[in-house]
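Structure provided below as structure tokens; questions to follow.
The chains shown are only part of the set, and none of them has been moved.
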Amino acid sequence: MRQDHLITATQLSRDDIEAVLDRARAVADDPAAYADRHAGSVLALCFFEPSTRTRMSFDSAAKRLGIDTIDMGDVDSSSVSKGESLSDTVRVIEGYADALVLRHPSEGAATLAAENVSVPVVNAGDGAGQHPSQTLLDLHTIRENHGLDDLTVGIMGDLKYGRTVHSLASALTNFDANQHFISPESLRLPRSVRFDLHETGAQVREHTDLEGVLPKLDVLYVTRIQKERFPDENEYHRVAGEYQIDADTLADAPDDLSVMHPLPRVDEIAPDVDDTDHARYFEQAHNGIPVRMALLDTLLENAEAAEGMEVDR
Amino acid sequence: MRQDHLITATQLSRDDIEAVLDRARAVADDPAAYADRHAGSVLALCFFEPSTRTRMSFDSAAKRLGIDTIDMGDVDSSSVSKGESLSDTVRVIEGYADALVLRHPSEGAATLAAENVSVPVVNAGDGAGQHPSQTLLDLHTIRENHGLDDLTVGIMGDLKYGRTVHSLASALTNFDANQHFISPESLRLPRSVRFDLHETGAQVREHTDLEGVLPKLDVLYVTRIQKERFPDENEYHRVAGEYQIDADTLADAPDDLSVMHPLPRVDEIAPDVDDTDHARYFEQAHNGIPVRMALLDTLLENAEAAEGMEVDR
């Protein structure tokens, strides 16, 4: 990957993705070899929206590479509340750090940040936009369990609003993957996303029901259906109930089916699934560490190489 | 101490306690020898309730062992507010860290966490339950000033609600200690705690007045009487006033009496006590560092040994 920043999953070619995932595998195999690789570097964690797992995961990944972190803290305690523009904020912070991780409620925030600073920017979620490190850890989990060729993936739940889903679907078009989308009619994949997938020639099917497609799947990726999407609470319970799974649901599933979920879950995967061999969602969350280590390592390495070239010029 | 977790003070035998306190003494004598002992390890600080001194104390203790920390941050910015269960939260976080420190408003939270993860869990307070590292630093302070044999300890103030007090009283039954409890009738030690103490054969007396017992004491452990416990504010002021101490109160105390307090204090110890030789409460707070260093060192050492055994199998 010869990137300066990581803004979207769609910026990544198949080669880019495989390079990061190869490195993630190397990191997972021998973490000690990476422990001091970037000692003396500082990473700024700039979360303009609350986050626990993504922030802690980047924080831990950084530290396991020897990188120190500085945290912007809550937005209401920050200069933002004094009316400062995002570009001013990141231009100040770039002087304090060797790279920035940014989460922001506005789509396009990460792109704006990357245009304004000369250190690497990692998009950790920009509104309805992208969350590419999540996509990479999803792909890593699939790859370590099934490989990325000749793959059949089902994605179920709220397919309309979930940025995780759109990003993963788009990234999977780089690989030889059949994609099945399972959702209520009202939460179908948006037309624009379907259009983009068809444009790439992706093999895509839509379903309202899991039953028929379950036996074919290598991976079932479940997402949460949010109550806020429904005007009527009864309607929500009726619909959401149809897309919840438990150990019984999985009785007819292939033995090596992997059940994934970006977490946090509420009711959509029953606790009895945790004890089956299908459960991969905690492993998936834990994969955030080697994947984000590989990502930070790559971006800092590229930044150092670019600086070296400037010096040599 | 061959423990995997530290959940309660009552889980600790006299030998366990003395092993940790011996190590705390070694740490205090030569902190530099411990500076890099766990370099490359990561500790997750998971405080589901606000805390300044306990969190900062664990944070500093970790760093003085070379351990990096990652902080869950405030609960309202966390996944918890999205309805995630505690067991899911800790199962995710165990993938980011080599050990967890947990504070939670619900009694039993630390036990639940420990059952769900395979890394060491330290209970930093679970509701009305336990706060065992506080007990250990209390014992360390007593031991360094008086030893733990042939000891007479007075515990004064709110004995009904204070988890610190119940935990300390229970731990002292491991040693040759006379315990005197001084409180208003309405804030006596709960019947269940008294029962447990008597069961162990502990030498215990209750008093409503400090005066008679003060001359016998090696240690006077003061706790705060909280306004919220009283329906009537006048009644609160009358009662609380009787259990406040100042330099005059201590005129008849033994020369080597140690006054302790878990802090923060409000009015229960007057500032003029700070300048007497009796004041041990800041020393006691500072003892949090060597004691928590000894604790983290022990638990990580045990975890590494356990992992080594699994590998060898």
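Note that the chains take the letters A and B in the order they are written out, and that residue 1 is the start of every chain.
FYI, contacts are C-beta pairs under 8 Å (C-beta built on N, C-alpha and C of every residue); 3 or more make two chains touch, one makes a residue touch a chain.
Source: prediction; values computed, not measured.
S.K.: Counting all identical protein chains, and not just the 2 shown, how many does the complete complex contain?
M.R.: Across the complete structure, the repeated chain appears 3 times.
By definition in this document, only the chains that are shown with their structure count from here on.
S.K.: How much rotation, in degrees rounded to the nearest 5, is required to superimpose chain A onto chain B on the basis of Cα coordinates?
M.R.: 120
S.K.: Measure off the straight-line distance from the CA centroid of chain A to the CA centroid of chain B, and report it in whole Å.
M.R.: Each chain reduced to its C-alpha mean, chain A and chain B end up 40 Å apart.
S.K.: Which chain A residues qualify as touching chain B in the complex?
M.R.: Contact set of chain A toward chain B: 32, 35, 50-53, 55-57, 59-60, 63-64, 74, 263-266, 282, 285-286, 288-289.
S.K.: Could you pull out which chain B residues touch chain A in their complex?
M.R.: Answer in residue numbers: 39-40, 42, 44, 68, 70-74, 76-84, 88-89, 91-93, 95-97.
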